[in-house]
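There's a structure below that I have some questions on.
A single protein chain has been omitted from the complex, and every remaining protein chain is retained in its original position.
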Amino acid sequence: MTMIRRLRTSRLTPWVTGGLLVVVVAVLPLLDISLPGVLPGSTYTPGTLQLLAFAMVFAALALSYHLLFGVAGLLSFGHALYFALGAYGLGIVLRDTELALVPAMAVVLMAAIAIAAALGALSLRVSGIAFAMVTLAFAQAGSVLVRRNPSVTNGEEGLPLRVDNIPAELVGVLNTRNVYWLALALLVVVFLIVAWFERSRAGHVVAATRENELRVRVLGMTPFRVKLITVVLAGGLAALVGMVYLLLQSGVTPAVMTADFTLTLLVIVVLGGVGSRWGAVVGGVLYTLLDQRLTALARSEAIQDLPEFLRIPLSEPLFILGTLFILVVVLLPGGLAGVARRSLARADTARARAGRNLDEEARP
Amino acid sequence: MIADPILRVEALSASIDGQQVVEKVDFEVPATGVTAVLGRNGVGKTSTLKAVLGLISRSGVVEFDGVRIDGERTHRVVQRGIGYVPEDREVFASLTVAENLRLAARGGAPHRDMVDELFPDLVARTAQRAGSLSGGQQQMLSLARVLMNDNRLLLVDEPTKGLAPRIVTEVAAALERAAAVTPVLLVEQNLPVVRRLAHTVVVIEGGRVIHAGPAAELLDDDERTQQLLGVHSTDHSAPRGDTDHSAPRGDTDHSAPRGADNTREETS
Partner (left out) sequence: MSTVLLLLITGLGLGALYFLVASGLSLIYGLMGVLNFAHGSFLTLGAFLGWEVARRMEDGSWLTFGVSILVGAVVGATVATLTELLLIRPLYLRHIEQVLVTVGLSLATVALFEGIWGVDPIYVVGPEWLNDTTDIAGALIPNDRFVLIAAALIVLLGLVVFLKRTRYGLIIRAGVENRAMVTALGVDVRRAFTLVFAIGGAAAGIGGVLASHYFGYVSPLIGGSLLIFAFIVTVIGGLGSLTGAAIASVVVAVLQQFANFYLGGTGDFMVVALLAVVLLVKPTGLLGSKA
């Protein structure tokens, strides 16, 4: 009992748990585990690995958005832009040049960082709600750019991945588990970078600007610069995630550039709990699985046989997710992470109370 | 204890953005005359008034004329007959003088005539935007908004701050006239004005009440005034707004004001 409590209160506990979790997730492709209703098939099948890899990519993307919204308190409606920049950028570089995968990724990352710096500097001239609107406008311009230039981006059709210059191990259905491991590695790397940033001086300062910008100014630091650093880091990470997404998906469509896509990220982060890294990860995984299962559910007979007023809403996954999101915002401030924190705290006080009662009873 | 106070505050605490700015304040306001709230800058005087009105989140007991009002929203509290003249006037700059008055009028503004008589400057400028008025005129508008209604208590926050001496006299005269019929809770740094108007004083330090009693008793005791407020009660020559705040901090004060309170007082 005391050991369990000591384990929980230790600062290392989450890292140990996280490490174990990574190991478990890493060996999944080698195991044969079925979770009917949650996963479409056994854990070694390509379909399931693909879905899980998607979930991890979304979790990584949600982590990059967590930097903006959870850490810096910047409500951006244009984060999808950087994700799409990574995916489209890598797709175009691989198609039009003979660069190998890693140099191509480096080039795209540099470009994404430069664009994030320029647009970030511009949009950070306003704050709060105006910042949200401005980022939305920039993302919209990107979206239009992609749709209106089919000669470069293949327009609505979407851009297929040219595989000539990427390692054979990452290509084809049979190699899905390699891409799965790549997605896991991506998630771990993004998580560590985000954790490192939050502990860095810039991370502390930007978190302070979220609470009280005036005080940071008084302390002689410029909120603008740390916010810009955060925007650039978040944009760069999102681009990186976008590149892995391209490899996983073997292509990319303009859907990833829409405002709705950013809103999805917002839903994930809020669902998981604003300000919580683990919340972003859990939210990302949960959202991907829910979305997939709800889509399957919508087509199921159980739903199709319902009367119209129930069938129509229930066969729209986004309706259910949107409603769920509203309920979380109104009824569960702090999201899943908040629920977890509260129940842990309640368990602790209950235990403390139980312990005190024992003490009192022990007295003569 | 005062018999039948108009306002009774007990263990009133308040916070802004999670920072505590008023801490368990107790005081009472008698049903007649002017009660002045004194204290150094940033000790929570403005916040105390805002907490009474419910403009900032609060806990504790606020009793107005025997009725608990601490659970009520601001507009209900005001409608009970509490007029509020905020620090820095807070007139609506984009609205005209007439519109400012119209917005504030309650129950047909029964004392409009008195206001017109007190502030002839405003009558001449009803169509002018409040933002283009001088500081003194804005202060008069802020007072006029409140004085034209029937009130049972006035909360007036630093009405003479930053005003020229002639205007200070005018504002004080208007307040004196209002106080003849309505009790006033006055936050004021200008001690000659306090001496002229106030019967009772309450001194706040670090969000708490550290002294309460008759005004004359405190202000006649220069040493005690110096100790509590960091200024000399007889220093009539000091120009308003600067020197009375800049007395060296903490030289006579052993209760060490907490740093947070000195920077956090909301001025908006």
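Observations
Letters are used for the chains, namely A and B, taken in the order the chains are written, and counting of residues starts over at 1 for each.
We take it that contacts are C-beta pairs under 8 Å (C-beta built on N, C-alpha and C of every residue); 3 or more make two chains touch, one makes a residue touch a chain.
Note that the structure is a prediction, hence the values are computed from the model and not measured.
Remark: the absent chain touches shown chains A, B in the intact complex. Here one chain is not drawn; of A:99, A:152, A:195 or A:259, the residue touching it is A:259.
On the side of chain B, the interface with the absent chain consists of residues 53, 55, 73-75, 78-79, 84, 86, 90, 92-95, 99, 102-104, 106, 145, using the contact rule stated above.
Take chain A: the residues that touch the chain left off the picture are 75, 122-123, 125-130, 132-134, 136-138, 140-141, 144-145, 148, 259-260, 263, 266-267, 270, 312-313, 315-319, 321-323, 325-326, 329-330, 333.
As a convention for this text, only the chains that are shown with their structure count from here on.
With centres defined as mean CA coordinates, chain B is found 51 Å away from chain A.
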